[in-house]
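Of the protein chains in this complex, all but one are displayed in their positions.
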Amino acid sequence: MSQGFNHFDENGNAVMVDVSGKNITYRTAVATGEIHVGEAIMEAVKEGSVKKGDVLGVARVAGIMGVKRTSELIPMCHPLPIQKCSVDYELDEINGIIRAFCTVKTEGKTGVEMEALTGVQVTLLTIYDMCKAIDKHMVMSNIHLVEKTGGKSGDFHF
Amino acid sequence: MSQGFNHFDENGNAVMVDVSGKNITYRTAVATGEIHVGEAIMEAVKEGSVKKGDVLGVARVAGIMGVKRTSELIPMCHPLPIQKCSVDYELDEINGIIRAFCTVKTEGKTGVEMEALTGVQVTLLTIYDMCKAIDKHMVMSNIHLVEKTGGKSGDFHF
Amino acid sequence: MSQGFNHFDENGNAVMVDVSGKNITYRTAVATGEIHVGEAIMEAVKEGSVKKGDVLGVARVAGIMGVKRTSELIPMCHPLPIQKCSVDYELDEINGIIRAFCTVKTEGKTGVEMEALTGVQVTLLTIYDMCKAIDKHMVMSNIHLVEKTGGKSGDFHF
Amino acid sequence: MSQGFNHFDENGNAVMVDVSGKNITYRTAVATGEIHVGEAIMEAVKEGSVKKGDVLGVARVAGIMGVKRTSELIPMCHPLPIQKCSVDYELDEINGIIRAFCTVKTEGKTGVEMEALTGVQVTLLTIYDMCKAIDKHMVMSNIHLVEKTGGKSGDFHF
Amino acid sequence: MSQGFNHFDENGNAVMVDVSGKNITYRTAVATGEIHVGEAIMEAVKEGSVKKGDVLGVARVAGIMGVKRTSELIPMCHPLPIQKCSVDYELDEINGIIRAFCTVKTEGKTGVEMEALTGVQVTLLTIYDMCKAIDKHMVMSNIHLVEKTGGKSGDFHF
Partner (left out) sequence: MSQGFNHFDENGNAVMVDVSGKNITYRTAVATGEIHVGEAIMEAVKEGSVKKGDVLGVARVAGIMGVKRTSELIPMCHPLPIQKCSVDYELDEINGIIRAFCTVKTEGKTGVEMEALTGVQVTLLTIYDMCKAIDKHMVMSNIHLVEKTGGKSGDFHF
């Protein structure tokens, strides 16, 4: 390992790090992120959620499916048997912000932080795609890990 | 179409919108986004890029490959024949920020905005994954379309 | 070609048939299929669609995404640039039957019959998955092409 | 959980249900389904299986590969380590019907019913694709779970 | 472009090269490769091909499906609309060698050399997998492009 990185060997070559010697433990991760959509889109999203044009419902399905593709997208990520996945939202209507939360659980030798973050990113991208005909100035921001539990490095809270 | 959305029909049902009547034109899109990594990671990333542990090189490959998976990840996204794709970086060393830019070109009936944004997200996620052993407080922010050209709706500059 | 099959060569070996000499034309296909769910599930599905637990909405997203994976699933199927895709439903509440319709459009050298049929199958499978905790006796039936237009072989109506 | 569904939370939002607390047990599932192909195709399929143009052999490979993609296609489906998969056929020559059976085994926290059903669907779709140059009136029917063993809900026989 | 490479920019960064300015032409590619299987496996493969256990048939299906995944596997490879794909074999029984040929056609802005080579590799890997219970000393060799036609760089014959 070089420079504190875990995905490079001593020569600096990328490597999917060896986790075979680690213990299997229950692991959870929660990630979050927001998309600034502005007033017009916020109004349309709210209408849709209760009546028709369910942007947030479609984005939730995409986010959950995206979680299962994490190890295909992130080169050094280990494939993991996802045991639970959910996507939730908070709407800050005053500021025109939709905040997504993705929660993932597994039982494995490495954690699901990347899975939770990928779930958030795909959820936000799908909201963008569903709303971009109205306005393309949306900005995705403040995407980070909220907390993780399990594993040798212990719990983490942002 | 309901509420100005383009991916819902008149009953509010999600639909991959009909683009068969649109013209084939040259289309480009550039998207950007940043990851706030802090001082320790910035130092390690810079070292790696010139010597060993090439975080940005691995993330570039992942981003370009991610662009090609966009229509698998985003439910209502049309598959498009990507004709060019690149990922570039700007390093703001003072503030510990890595900024990624993804440029995509196609010739088609619909644009490559989602492809460029997906490329940015996968690039940032990979940087996160490669550096998370050092510090998990990284935050991804300010992810948006920079510009697009081609298509009926004309050019867009953020 | 042997026995009238188009995906075998003269020695009986499977082959992705050569379509390079065919003309590019507009092509559409509609397929349908039904799932017999019984009374209890029909009741729950109807409730969900208007209030919460939107089985049909989730299945529609899955069906549309499945259409885009057709050439990955069916060995001799040509990849095609899907230009439109929608999934619609008819509910026969008396007999406890949900009928799905999948409509696909492209402009290409070969048709989208397999895409429309795959969309129906993935939609029905997803309904099954979402409802199987209530009752596993569901049966999928009567899945077939409804019509296609475009291409050398002309229009087809079931 | 709402209405007896297991893939929605108490607010009716789709969720990949939490199976982390369930026991790992041996699980099997068998699903079946049929395709009505008519006399001309039945004749050709039979010829091909023994001599050339092995429709059923190609469809079997597709079905087994499809089983491994189940959790990519069905949104709320958990990824599972498939430990056995086979596809078998029964030919009802009198009525022009090919019946496929897909058997799947795993050791996990949730069952392989969806995998077996997906295997049947992809098998039938491939038969359709291989034979559609002869006649497009084929109908897929009577697709259902035959039996499953293992897991908390116990054994099931259709 | 640096050093004559086409997939790096002037700074040496990997890039999916811009083909948008190139002409669409008919393009074909043929690749070949061999697997040295020895006498026992050769005997079994020959038996299987005519009677049961059709190794070469399964490997052909895998190879054709692999061709369609080329741009997912090779990072800088452009996605292309494959219009024809076949896999053929020559058996050198004296020396215990199976030789595979993969032929691919498209109409596009870039060639299908990588698709043909990927088809050969997946075909050979599948033969290996199907026969490895008999003997793991198989060696894959002499894998190369045989010829290509179309495109600005003209025809190529090995």
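A, B, C, D and E label the chains in the order they appear, each numbered from 1.
Going forward, a residue touches a chain if its C-beta (ideal position, glycine included) is under 8 Å from a C-beta of that chain, and two chains touch if they have at least 3 such contacts.
Quantities reported herein were computed from a predicted structural model and do not represent experimental measurements.
Peer 1: Of the residues listed, D:82, D:133 or D:146, which one is in contact with the missing chain?
Peer 2: Residue touching the absent chain, from the options given: D:82.
Peer 1: Taking the full complex into account, find the residue in D:7, D:36, D:60 or D:109 that is in contact with the omitted chain.
Peer 2: Touches the omitted chain: D:60.
Peer 1: Which chain B residues would touch the chain omitted from the figure, given the whole complex?
Peer 2: Counting over the whole complex, chain B touches the hidden chain at residues 54, 57-58, 61-62, 65.
Peer 1: Across the whole complex, list the residues on chain E that are touched by the chain not included here.
Peer 2: 2-8, 11-14, 33, 40, 44, 47-48, 51-55, 58, 61-62, 65-66, 69, 72-77, 113-114, 117-118, 121-122, 125-126, 128-134, 136-145, 148, 156, 158
Peer 1: Which parts of chain A are in contact with the chain that was left out?
Peer 2: Where chain A meets the chain not shown: residues 9, 13-20, 71-72, 75-76, 78-81, 108-109.
Everything that follows uses one rule, which is that only the chains that are shown with their structure count from here on.
Peer 1: Between B-E and C-D, flag the pair that has more C-beta pairs in contact.
Peer 2: Taking the two pairs in turn, the one with more contacts turns out to be C-D.
Peer 1: Quick one: report the Å distance separating chain C from chain D, using the average Cα coordinate of each chain.
Peer 2: Distance between chain centres: 15 Å.
Peer 1: Would you kindly tell me how far, in whole Å, the mean C-alpha position of chain C lies from that of chain B?
Peer 2: Once rounded, the distance between the two centres reads 31 Å.
Peer 1: On chain E, where are the residues touching two or more other chains?
Peer 2: 57, 61, 65, 81
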